[in-house]
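Quick one: this structure, given as structure tokens, is what I'll be asking you about.
Here the complex is missing a single protein chain, while all its other protein chains stay put.
As written, the chains take the letters A and B, and residue 1 is the first residue of each chain.
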Amino acid sequence: MRTLHTFHGGIHPPEHKSESNGRPIAQAPVPRHLVVSLRQHMGAPAKPLVQPGDKVLKGQLIGEPAGFISAAVHAPTSGTVTAVEPMTVPHSSGLPDLCVAIEADGEDRWAEHSPIDYKSASPQAVLDHIRDRGVVGLGGAVFPTHIKLQVNGKLETLVINAAECEPWITSDDLLMRERADEIVKGIEVLQHLLQPAETLVGIEDNKPEAIAAMARAAEGKGIDVVAVPTLYPTGGEKQLIKILTGKEVPSGGRPYQIGVVCTNVATVYSVHRAVNLGEPMISRIVTVTGNVRQPGNFEARIGTPVDELLQLAGGALPDTSRYIMGGPMMGTPLPNSGYHVQKASNCFIAASDSLFPPEPPAMPCTRCTHCAEACPVNLRPYELQWFIRGKNFDKARAYNVFDCIECGCCSYVCSSNIPLVQYFRYAKSELMERDREKRAAEMARQRSEMKQQRLEREKAEKAAKHAAAAAAAAKSETAEDKAAKQAAIAAAVERAKAKKAEPQNTENLSPAVQAEIAAVEERRTKSGEAVNEEA
Amino acid sequence: MLTAIIVMAAIALVLGAVLGYASIKFKVEGNPLVEQIDALLPQTQCGQCGYPGCKPYAEAVASGEAAPNLCIPGGPGAGQAIADLVGVPYEPLGGEAAEPAPKAVAAIDEKTCIGCTACIKACPVDAIIGATKQVHTVISAVCTGCGLCEPACPVEECIIMDPVKTDIGNWKWEYPTYEVKKVA
Partner (left out) sequence: MSSPHIFEGHGVGQTMFRVMAALVPGIIVYVIAFGPSILVSLAIASITAVAVEALMLKIRDYPVKPFVFDGSVLLTAWLLALSIPPMSPWWLIVTGTVIAVVFAKHLYGGLGNNLFNPAMVGFAALMISFPAYMTHWPAPMALTSAHLGFADQLSYMLTGSLPAGMDVDAINMATPLDTLKTQLHLHHTVSEVLRMPIYDVIGGKGTVWIAVMYLLGGIYLWRARIITLHIPLAFLGGLFLMAAFFYLKDADHYVAPWFHLVTGGTMLGAFFIATDPVTAASTPKGKIIFGLGIGALTYVVRVLGGYPDGVAFSVLIMNAFVPLIDAYTQPRVFGHVKQEEASR
């Protein structure tokens, strides 16, 4: 038995797992219409590669990663692109975002796809292979997996996160029960890539079947399946690492800094599909539960309408008033079911007021400190909300609002029903906006100073030139030609030097801006030609 | 009587010496006032305050020549902060001019641009690139939205100030609607 560690706080919300974990994973049929968002991962949205009318094959690349932190997006089935435009996406803002709509042709024909022999290929080739197949973390944060796996230096521990601590969700549970062997194959890919000293699979002890299945599959593979106590939010990356290794990921840091890589179990399964089968990430297991007749788990294509999944689960009951994507602690609220499955959609919950009573009206904070006792990162939520309500954002930062993982424990236990997490999200986005503005102002200041300097220097140069010309005119023409020539050469060299030293306004720009400039130059050459032709 | 005067004078001397020493020894190396004010300004370099840029305005405020409430893009936030810094009462600017316009970015219509470089000269942060008789364009990532290029352009409707739209990328969480007290 391993010695397990603990983190501060945590809560025991009602689990509600049995509703949906009784039936095996069902295959959701390929829908007629799919909507695939180009921003289903953390980082920059993918750049669309298709236009309306294009024919696409299943697994064909339709969005390429734009920037370092970004991920590829693929067509989930074969068919015709009907639109590439902003559409409703499941996001807290409710704002539309760029999506690719595909009308399926029903043939579900694969594009060419090939596996990679990870044992003989170079690690970088395997990482590129994973990147090109759009593999992102399926635990909720959808961070591009290939970036997570880029680790320099020695790796102590590979942690497979199978805690699934959120109530209601059972997709990882069912995946482990049914496909433990494939998961282990995915783990072996990661073990080969990362060469960790130990590999741990952390599963909450409320999933005995999954623990047994994984232990059986992991036998003799150098994988240690560890049952961890059921306590929300054990499935938080930093929390699980703490429990299993006793090490804390530094504030604002990443696990590799303490020699750990942590990956969600469903992601590992996708790594197996990408590496050993060559399949891009075009489907996932989704729990459909809550106020539906027959809750269960479905393997659904990315872009499947939520309505169709609800039908597969027997349909939402009539008193359903809203939906939740994800779990009840951290999930995104959806006003209706007119959304589509994303890579991040581990669960859809049909919610009614009787199943999820709305929070009673908030009362003033009485500093009962239950929030601080529940906080898994040991923050003082009652102090933070106080500062944030006073718009004292610097103080909120000093009290580490950026360490908040938005797990919702504080709001859950608050006896005054204060929407604490909302305050923290508000403060964080307000602070990030301020930082952005500060950086922009700093850049503007530098550029304006540079322009002033340039103007002054140009003025001085002009004056010097005039003076030199006047002096030369005053001199007799009969002066030694040689000396004049040399002086001219020297002056030219001087000018060239000065030009080199001159600040360029295209320097110190981010790659994105430089790329933009390049694109503009290209466009200008074209339109310049057009103007010339017109002229 | 004399003793008292001597004692008081001695105390004054000693305390004065201590204070003088402390002012040298514990001198706080802070930013000069101009730079502190400049740091509070939004650096749009728009000139709406009546000075040719943020730095000149900061100099004017520091010398007491200008009031701290003239920065329009900075809004009451910047005004209040500067007023606190220089230690004068802040009075909000009245009138319609006081409303900061929504953040916008300049855009050049490539069809109508005649390549006159007037806007390039007007841009305080060199955010417009181009050359004579070549179509100009705006590097939107460095544009401060000051709007100085707009009047400089000799062509009608060539430069427009494009308001920055909210999308998922720059969307912000709202302040929670949590009011115990009736809104007065």
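Methods note: a residue touches a chain if its C-beta (ideal position, glycine included) is under 8 Å from a C-beta of that chain, and two chains touch if they have at least 3 such contacts.
A quick note: this is a predicted structure, and the numbers were derived from the prediction, not measured.
Between the chain not shown and the residues A:P167, A:P196 or A:G235, the one that touches is A:P167.
Note that of A:T263, A:S283 or A:S411, the residue touching the chain absent from this view is A:S411. Residue-wise, the contact with the chain that is not shown comes from A:M330, picked out of A:M330, A:C347, A:I388 or A:M450.
Only one of A:M363, A:M432 or A:A484 touches the absent chain when the whole complex is considered: A:M363. Mapped onto chain A, the footprint of the missing chain covers residues 7-8, 11, 13-14, 92, 167, 238, 242, 248-253, 324, 326, 328-333, 351, 356-361, 363-370, 372-373, 376-380, 382-383, 395, 398-400, 403, 406, 408, 411-417, 419, 421-422, 425.
We take it that only the chains that are shown with their structure count from here on.
Between chain A and chain B, the centres computed from C-alpha atoms are 34 Å apart.
Those residues of chain A lying in contact with chain B across their complex are 39, 45, 89, 91-93, 95, 97, 361-364, 418-419, 422-423, 425-426, 428-430, 433, 437, 440-445, 447-451, 505-506, 509-510, 512-513, 516-517, 520, 523-524, 527-528, 531. Residues 38, 41-45, 53-55, 110-111, 124-127, 129-130, 134-135, 137, 139-142, 144, 166-169, 171-176, 178, 180 of chain B touch chain A in their complex.
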